[in-house]
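Heads up, one of the protein chains got dropped from this complex, but the rest are sitting where they should.
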Amino acid sequence: MLVLKRTVPVIIAFVLGITAIAIYFIPHQKAQDLNETLALWDRIIAAFAFFLGMYSLLYIHGQRIRRRQAGWGYSAFVYVGFALMTGTAAYNRGHWVLVAPVPGGAYDWLFDYVFIPAESTMFAILAFFIASAAYRTFRARTIEAVILLVAAVIVMLGRVPVGALIWGQFPALQEWVMSVPNMAAKRGLLLGVYLGAVATALRIIFGIERAYLGGSGE
Amino acid sequence: MTKTRLSIMLAAALAIGAASAWVDEPAMAAEPSLTETTGGPSAAQLLPPLPELVEMSDLPNDNGTGLVVTWTAPDTTVVPKSVFYRVAIGTSPDGPFYPAGEVNARLGLRASSNPAIFGWSPKNEGLQFLVVRSYLVPSAAPGGEPERVGIEPDRTYFAQFSVVSGGMEATLSNVLVCAPRQNWFMWTKLNLFVFLVFVGVVVLVFIELARRNPNMYIRKIAGLDAVEEAVGRATEMGKPVYFVHGLEPISNISTIAALNILGPVARQTFKYETELKVLNNDPIVLAVSQETVQQAALDVGRPDSYDEDKVMFVASNQFSYAAAVEGMMVRERPATVLLMGYFYAESLLFTETGGHIGAIQIAGTDAYTQLPFFITTCDYTLMGEELYAASAYLSREPKLLGSLRGQDLGKVVFLGILALGAILELVGVHWFTRLVTPL
Partner (left out) sequence: MIDRLISIDRRIIFGFVAVGLIATTLWPVLLPIRPTSNVRKIYDTIENLKGKKDAVVLVSFDYGPGSAPELQPAAINILRHCMTNDIKVVGMALWPDAVGLAQAAFDSMSTMYGKVYSRDWTFLGYKTGMATLIINMGQDFRSAFGQDMRGTSTAEMEVTRSISRLADFDYVVALAAGNSLDRTAWIPFAVDRYKVKLGGAVTAVMSPDMFPYLQSGQLNGLISGLAGAAEYETLVKAPGSAVRGMAPQSAVHVIIILFIIFGNVMYFLQRRRDRAVRASA
């Protein structure tokens, strides 16, 4: 059993990892065909992960309802929302699931008038949170904080038309801040991040890193 | 106006070199010459001369589905804008030849603009080129649309090269010939391959060295030293610790780094008998998190403390996840919130809510765009690589310490390359930049 749980996944990770790296450097059609096959497999597995997510969601919320845990009403609402969206999508204005989605039905209505406003509202909350976060934290306590503060003001004003009205050079200054210091910092950060990613990927391929298997990783 | 087609007889010999295992020899250049035909104006008077050198060769570093035709570039200051160079492809030396592509004589790209195909020779500035991957064959059905047929590997193709302007066309009478080959290695990416092997070897060597000497030095990372303090605070207040995963799946490196941190954090919470809740956005990450936390409970000898329901799948949608986590934060008021992984717009939603309820917040992410939000709103932030270092820092495992040291050496080498390359470029030396340029 341990062989299936520990050894086989490591072997699969090694073989496929080395293959994927090799394919990147081999233009021969056989390699590209293999690449396409692996890509198709990956997409099929990714599609199955959707069902796994759905099962996990319904199981966990079902448990909460059964045990009447605190907040179980929200879990019931998950079932209501799930049933509503799945039902309307499956009904498909009477054409059911075997034809392409027919526009203008209940599913579209729920998507356009419930889902989109709800998501947009959550995203819009950020505008308010940014304002309160900026007020609390943009204090000129140190030199670095002052630099951060000045850069934030330049970019905020340079990105909107009113900045150009206040001072014509704001857009150009904003462009410079984004293109030079911002890019330098980003490249420095990314150099380290991608090297870390390469090292982690190599550890996974060679079976040294096994956190993705769960447990202690040993 | 009827199209006047001038047929030009040329005397030239074509030689085709044998293809090597890696590189196809280009077809020999065709030497053009013009002969006037009866009637009609002379091509030499009305059309620019045919290029001095016309070659067709296999497109290098590909799967054998490309040919490249090169010719001496005209003087673009005098050649009219209406002049085109046209290539037609056929499968037999006598034709028929089908249109494959054309290039404006004045605007055509120079070979120097494509070092991936032609390299860096200064002679490339004097050449124009056309890459041919397919040709248009008329439809068999009358009135049908022409069909685009792709170039196939290991098949001999013949090409006609013409100069066209207005209704006139002058064609090289000797035909170019080449058979494209499939290549087994992309030589343009040799520098990347060397870097990859170098980084890989360095990382593996340092992992081995760390196994022999586990006391490798890592500089202090304030955010990680604060984890134990943060868990202690939660224990004193009798409030839970929240571990919030980012939005990326298990295939993402930052998620794996977060899982590496979850283990030591879970062990600490079980040791202090503090409640830990792990909030997941992905079902596979959920499964791995559950195993990690369960193992942590076993490691500290408290297997009964593990509660599967406390490592939960919240929602897969970004803002549903954000709303659910925020709701839980406001209701349960955790003392400590650990945000580890790759985050998007929901990062500020989490941290503002966490700040509002008075929780101590430690964030770790390699999401560059979210770092400003974390830095300004969290008590401690692990930036980029520090997240990857966190697992080594907390666990002190040799494999992780060695890997970290190997990364650092790799970084030093890259910084050296950057510095050297920048200095050489400033003094006008370009070969080093070309050596390391990914093509």
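When the chains are written out, they are named A and B in that same order, and each has its own residue count from 1.
Methods note: contacts are C-beta pairs under 8 Å (C-beta built on N, C-alpha and C of every residue); 3 or more make two chains touch, one makes a residue touch a chain.
All values reported here derive from a predicted model rather than from experimental measurement.
Chemist: If I consider the whole complex, including the chain that's not displayed, which of A:A47, A:V80, A:V97 or A:I143 touches that chain?
Modeler: Here the residue in touch with the unshown chain is A:A47.
Chemist: Any idea which of A:V3, A:V80 or A:A100 touches the chain not displayed?
Modeler: From the options A:V3, A:V80 or A:A100, the contact with the absent chain belongs to A:A100.
Chemist: I need the residue numbers on chain B that touch the omitted chain, in ascending order.
Modeler: 145, 148, 150, 317-319, 342, 344-345, 356, 368-369
Chemist: Which parts of chain A are in contact with the chain that was left out?
Modeler: Considering the whole complex, chain A reaches the absent chain at 32-33, 35-36, 38-40, 42-43, 46-47, 50, 99-101, 103, 108, 111-112, 115-120, 122-124, 127-128, 130-132, 134-136, 138-141, 149, 152-153, 156-157, 159-165, 171, 175, 178-179, 182-183, 186-187, 190.
One rule holds for everything that comes next: only the chains that are shown with their structure count from here on.
Chemist: Between chain A and chain B, what's the gap in Å when you average each chain's C-alpha atoms?
Modeler: Distance between chain centres, rounded to whole Å: 19 Å.
Chemist: Which bits of chain A are touching chain B when the two form their complex?
Modeler: The touching residues are 21, 24-29, 32, 49, 52-53, 55-57, 60, 63, 70-71, 74, 118-119, 122-123, 125-126, 129-130, 132-134, 136-138, 148, 186, 189-193, 195-204, 206, 208-209, 211-217.
Chemist: With touch defined as at the start, can you tell me which chain B residues reach chain A in the complex?
Modeler: The touching residues are 61-65, 153, 182-186, 189, 192-193, 196, 199-200, 203-204, 207, 249-250, 253, 256-257, 259-260, 263, 282-284, 286-292, 294-295, 299, 309, 312-313, 315-317, 319, 322-323, 327, 331, 345, 348-349, 351-352, 355, 366, 368, 371-373, 376-377, 383-385, 388, 391, 399, 403-404, 406-407, 410-411, 414-415.
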